[in-house]
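For this depiction, one protein chain was excluded, whereas all remaining protein chains were kept in their positions.
Letters are used for the chains, namely A and B, taken in the order the chains are written, and counting of residues starts over at 1 for each.
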Amino acid sequence: MSHLEPFLPAIRLILFLVGTVAFVGLNAAYLVWVERKGAGRFQRRPGPTEVGPQGLLQPLADGLKLMSKQLIVPPGADATLFRLAPAMVIAPALMCLATIPYSESFFAPRDLNIGLIMVFAFGSINVMAIMLGGWASRNKYAIISAARVVSQNVAYEIPMLLVVITLLMVTGTMNLNDIVRQQGPYIWDWNLFRVWQNPLMPVTFVIFFICMLAETNRAPFDMAEAESELVAGAFTEYAGMGFGVFFMGEYANIVVGCSLATVLFLGGWQSPIGLFPGIWWFFIKMYALIFTVVWIRWTFPRTQFYGLLNLSWKILIPVSLATLVLTSVVMKLPLLF
Amino acid sequence: MIAPKDSPAGASSNETFTLNLGPQHPATHGVLRVKLTMDGEYITRAEPVPGYIHRMHEKMGENRTWAQYLPNTSRVDYLSAMTYTHAYVGAVERALKLEVPLRAEFIRVITSELNRISSHLVGWGAFVMDLGGFTPILYAFDDREKILDLLEAVTGSRLTYCYYRFGGVANDVDAAFLEGCKAFVTHMRPRLKFYRDLVTDNVILRNRLEGIGPVSADMCRRYGACGPVLRGSGVAYDVRRAEPYSIYDQFDFEIPHYPQGDSMARYNVRMDEIEQSLRIIEQAVAKIPEGPVMGKVPRVLKLPAGDTCYATEAARGRLLVRITSDGKDTPYRVRLRTPCFCNLSLFEEASQGMLLADALAFMGSLDLVIPDIDR
Partner (left out) sequence: MKAVREVLSGTKSLLVGMRLTLREFFKPTITVQYPHQTLPMPERFRGHIELKADPETGRPACTACKLCERACPSDCILVDGAKREGEKKKSVTEYHLDFTKCSLCGACIEACPSDAIQFSKRYNLASPTNDYRNMDLVQRFQDRAEKK
């Protein structure tokens, strides 16, 4: 083994890269299965059952179907941007996942002391990608829908960042590894319940979750892709795998969002009983959040566009500002006495 | 959200474009084309173009004998088929002065009310599905399966029952059916509460529906709108009370009406009507007498020359059937005054200045069945 020593960092790097891409790919494919089975169960029906046992090969069948379609670039559309947009949706999700600490030792990324900011920096590329996709399609409805998505995402990035700033004040570091290490193994040690520094921490978590739903265009905030002017919205002109990649990108973003929520609020890979390595606890928490995302989608109707913006500007931003002020006051209070 | 009269777009308010809410659209529940003239996001003019499913039911009435027309009546509004057959059968019975046995009248009331509940469940589920909630329609269809199973055991069909005959009903019902009705009423009441908690009280739904598409009682009168649309604008008009037919005057039920006139009011009227129908079924099952289910009917039906009308309260409003006979064995004219045609005509005036998504919510609240518009 000793002759492998100098290569260990390289091996680790390659494993990590391959692992991340495989993780994103598998998740994007099988989250479709989770969503369809979950939707089925919420609706008292079985979901896919024919293709493979319990419908487990259904994503393969869907992928094959999408790959067998011709990738048409509409005439007059900007071909470069048209083809670039789907890639720009997936790539930032991959980059974000590189910063998230899945476990304490082997799978941990390098200690990036700007980890949190990096996630948000890459996350905002997603917005641009959808706008590019809508614009490059040269389709009236796609542009209108893409413009709506941009205004929705911008409106919800603000409370998200305010919430993250509140959290930064509480944790004092942007390094995601340190944030996880600050939290203890038991539930009451999670950041979610760190109420002596931020009394409204659970509210902060809820706001973060809602903003994550809106950022990834999930129901009940999905009017951009669902109802938009009678056709499919920003992705109208995308056929076959182009559409498939957008879809995968949406699920990859959900994975990123839920992983971030787990790391920031739910204790990351910390486990109360050390039964399995930390990475499994991370996945349990992350998939519980993803189940909640699916649950919310199949329970509520869609909000109207102005209702969505009202929620952000009139409710979430004031509340998150108030939380921010309250946290700063509470944190500085001991200094007064 | 209604745009002010001067569109905020300003100079570009002269640039309107035409959008086809085409015959194929998931939200119009049938083949209805609406030509929308839009100013940006707001509708300036909505022109419904019906006729894509005109199947000439009224013309078919002239070519078929009185008894041969019975299957046609179910297919005009297939969700509320029993009440349509009831209107036609009632018109012929009124013309011939036929006696319908009391047991048959009770059976007609029970089956009509079950049909009304199943129609409202479909309308409700489809409405919430249009708004983006894909789950409640499946819960509604689960309840509807129970109704359809009950009616299938009695009539043999699930949607287009050809069950009523001149002078009574085709088959008798057995004790299992009456027990099934009682069990259904017991099952449905908690489900209504479940729907209220899950959907009606939901803040997202309320924000989508409250204040959308306000329709005043005066506007309803001008267009002849009826049914839940009229009752959602505050007018407590129900054919079962205003022009009592069959034995509805023997039952104790309320007419739900709400004064606001917006989509939420119409939604609430339909949910309350399900409860009232459950009450009627309970009373009818308790009071149903024994006896024959078919009265004396002449072998060959030749109605005396003249007009006869009969109105019933279908799930969507007031249905009037007017038959004109010239003494032969086929009608001279069968005129069906269907509720959805007049309900749809509200759309043009009410949708001015609305956002497109709000207009779709408004159309869903009208609960249109397109074959009912075109016949």
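Following the convention adopted for this analysis, contacts are C-beta pairs under 8 Å (C-beta built on N, C-alpha and C of every residue); 3 or more make two chains touch, one makes a residue touch a chain.
Predicted model, so just to flag it, every value in this text is computed and none were measured.
Q: Determine which one of A:A98, A:I143, A:A239 or A:I296 touches the chain that has been left out.
A: In the complete complex, the chain left out is touched by residue A:I296.
Q: Touching the absent chain in the whole complex: find that residue among B:I53, B:C162, B:A217 or B:M271.
A: Of these options, the touching residue for the absent chain is B:C162.
Q: Among B:A153, B:A183 or B:A242, which residue is in touch with the absent chain?
A: Per the contact definition at the top, the residue touching the missing chain is B:A153.
Q: Have a look at B:L21, B:V34 or B:L70 and name the one touching the chain we're not showing.
A: Only one of B:L21, B:V34 or B:L70 touches the chain omitted from view, namely B:L70.
Q: Across the whole complex, list the residues on chain B that are touched by the chain not included here.
A: Its contact residues with the unshown chain are 64, 67-72, 75, 135, 139, 142, 145, 149, 152-157, 160, 162, 165, 170-171, 194, 197-199, 201-204.
Q: What does the interface between chain A and the hidden chain look like in terms of residue numbers?
A: The list for chain A reads 38, 40-46, 49, 295-296, 298-300, 315.
The rule is short, and it goes like this: only the chains that are shown with their structure count from here on.
Q: Show which residues of chain A lie in contact with chain B when the two form their complex.
A: Contacts found on chain A: 39, 42-45, 219-220, 222-223, 226-227, 229-230, 298-307.
Q: For a test of understanding, state which residues of chain B touch chain A in their complex under the given definition.
A: It is residues 1, 19, 21, 25, 128, 131-135, 138-139, 142, 198-199, 202, 204-205, 207-208, 355-358, 360 of chain B that touch chain A.
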